[in-house]
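Mind looking over this structure? Questions follow.
All protein chains of the complex are present and in place, except for one that has been dropped.
Presenting subunit A:
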Amino acid sequence: MSWSTTLNHPLGLLDADSFPFLAMLGSDDSDIFINGLLGSFAAALVVISVMVVVALLTRYRAWRTLWFDWLTSADHKKIGIMYVVLALVMLVRAIAEAVLMRAQGAVGLDGGFLSSDHFAQLFSTHGTIMIFFMAMPFLTGLINYVVPLQIGARDVAFPILNSISLWLTVAGAALVMTSLVVGVFSTGGWFGYPPYTGTLYNPGVGVDYWIWSLTLASLGSTLTGINIAVTIYKKRAPGMKLYYMPLFTWTALCTAIMMIFAMPPLTVVTLQLALDRYLDFHFFTNGLGGNQMNFLNMFWLFGHPEVYILILPAFGVYSEIFSTFSGKVLFGYKSLVWATMSIAFLSFLVWLHHFFTMGQSGHINAVFGIASMLIGIPTGVKIYDWMWTMLRGRVRFSVPMIYSLAFIFLFVIGGITGIMLANPILDYQVHNTVFLVAHFHNMAVPGVLFGMLAGYTFWFPKAFGFRLDERWGRISAYCWIFGWMGAFFPLYILGLMGLPRRSVAYEQASYVPLEIVAFVGALLVAAALMALVIQLWVSIKHREENRVFVGDPWDGRSLEWATSAPPPEYNFPVVPSINDRDAFTAAKEFGVGYQEPDTYVNIEIPQNSAMGPVFGGTSFLLAFGLVWQIWWLVILTGLVTIGTLVVRGFQRDTLKIIPAETVCRAHRHWIQAARSAQPIKRSQEHTAANKGRAALETVEVST
């Protein structure tokens, strides 16, 4: 595009037709009208939600608090919470899309109410959001919140980088949300294979929205990976050997290493696709030696490790929960550690199983098939070791445990269908059908999301100082479990009946009953989400009676429970010294759980910085400019983005000091509360008597 055209079109490709709402009004086609109405409704929801949030913040004069206490915060705990908030907001949109797709499926015999293009945007945004803007922020949020506490650190290694990672992810998510209001999103699915995503077949802005939102998210995740890995390597409390680390920290470490190695291929492959689209390169399109197969290889070089990036932290959560809610040390700790590392390693060797059907020789397929099945070994070990953790324990069926037990059952089924898909002979039959869709949702929902929700329930009292409502938690958990089963078991069968994934409509009447069951399941999942919202509302309402300030509501075992709830900004007044696994359980058993140190010292913690939100904001505008080819905006925001980095480089005064007296006062207040709190038995843990002090019950019983 020349300078003159740039000047003639200061808004790039943007015009009145870019707004689906206006385009809908200008059309007299009823099909366009219905889909436009749905799209406009969703867009209106986004706009109205933003307006309501802005109005509320203004009404309660919360802008200052929001900016100084949250958005600019470098505290790993607040950044973690903001990640989880982002994940939950995006979850709402992606679930709504899922329900809409299943509704279309239920009436999809020879038609339905959605247009092909609208349906394709739904499955593309659903997948993109669920992976990059729901699951990734959720697990990153939990890791951010929990890992520094578990290893006895005051913060992550690079607090400002942490903030930048968050805001890059937020910028990516905002870009996806913007596509709902301005323009369209990609129809190429979450993995966007060319040549379909090339300009020849998709000339509009949809694919560009997808490319730039993924670029932002992948950069954020790479930086997160570096940050977490360095934090775990360098910031552990004295005495905490690698083999003393809680299993969640181990899984966080493996996930972080995988992020460092797996995210760059995604960044590169999306940029290559951008070069194809913007500058007519031929990386992945025919002519000049371009080859579409290279995209698949590059994408899945990221994509397969990615699914283990998602699942490993969930495995970590389950490990913590099985141990805590069985009142028992984790069985086979070293096996679990080695199994985690094996999975992380093997995950880089199996990418080809995403395209067994691309025409390579039988032996190549067999090698990758066997490599994929090998992952079943460490995963199987984990399942067994969690069972043995419950064996000879005292199992409490609280909400996190309900998720964890449902996980075992459903994950085994998902594992079995995974072994089938890893088997090239069967993959030739079920690849690209809804059997595959059912399989990866089996791993992604009962595997990843149940873990995240269990972790959310488990650590919520630590983060906010009060427990979540147990009853609504149970309702939500059961709705998730049975809703998921209703929505996806039929898809396994439909896949065996030859229904290709991503079909907006079908011609076989025999599909209808199962499609209807799946829709009912999806409604139940929507109810689960609703119950989750009600749970939060009810819990906030009754927060005073559910306070657990002392900080140990579940008789926890690792260090995050050894501080107040919520923890002070500096986490620990004195960095603890570790000489065992399950450090806090050991301390409690030796009666040294709530001790006052001999001396208090000044604590240095990072200052707030506007760097993160500014960087995120300019990155968003940069990406928006690229999507709509508004070149002056691209250049301007590009310069500002680089400028913020340079300015930050000159900032010398980046720490603030919390005086010893303040630390002393806060700590004595907490110790006082802990000593005066009634230690309660586990049978009372869901009652108001639970103030966060656990009675010692780990006394051996033999019969």
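FYI, a contact is a pair of C-beta atoms (placed from the backbone, for glycine too) under 8 Å apart; a residue touches a chain by one contact, two chains touch by 3 or more; residues count from 1.
What we mean here is this: contacts and distances are computed from a predicted model.
The complex appears with one chain absent; UniProt names that chain "Cytochrome bo3 quinol oxidase subunit 2" among the candidates "Cytochrome bo3 quinol oxidase subunit 2", "ABC transporter permease", "Multisubunit sodium/proton antiporter MrpC subunit" or "Polyamine-binding lipoprotein". Only one of A:Ala171, A:Val184, A:Met240 or A:Leu330 touches the absent chain when the whole complex is considered: A:Leu330.
Only one residue in the set A:Leu91, A:Ala252, A:Met298 or A:Val504 touches the chain that does not appear here, and it is A:Val504.
One of A:Val99, A:Val182, A:Leu374 or A:Ile671 touches the chain omitted from the figure, and that residue is A:Leu374.
From the options A:Phe41, A:Tyr60 or A:Tyr201, the residue with contact to the unseen chain in the full assembly is A:Tyr201. Across A:Leu11, A:Leu37, A:Leu242 or A:Leu391, the residue that sits in touch with the chain not pictured is A:Leu391.
Mapped onto subunit A, the footprint of the missing chain covers residues 115-117, 120, 187-189, 193, 195-196, 201, 282, 285-288, 292-293, 326-333, 335, 355, 357-359, 361-363, 365-366, 369-370, 373-374, 376-377, 379-381, 383-385, 387-388, 390-397, 405, 408-409, 412-413, 415-416, 419-420, 423-426, 428-429, 431-433, 493, 496-498, 500-510, 682-683, 698-703.
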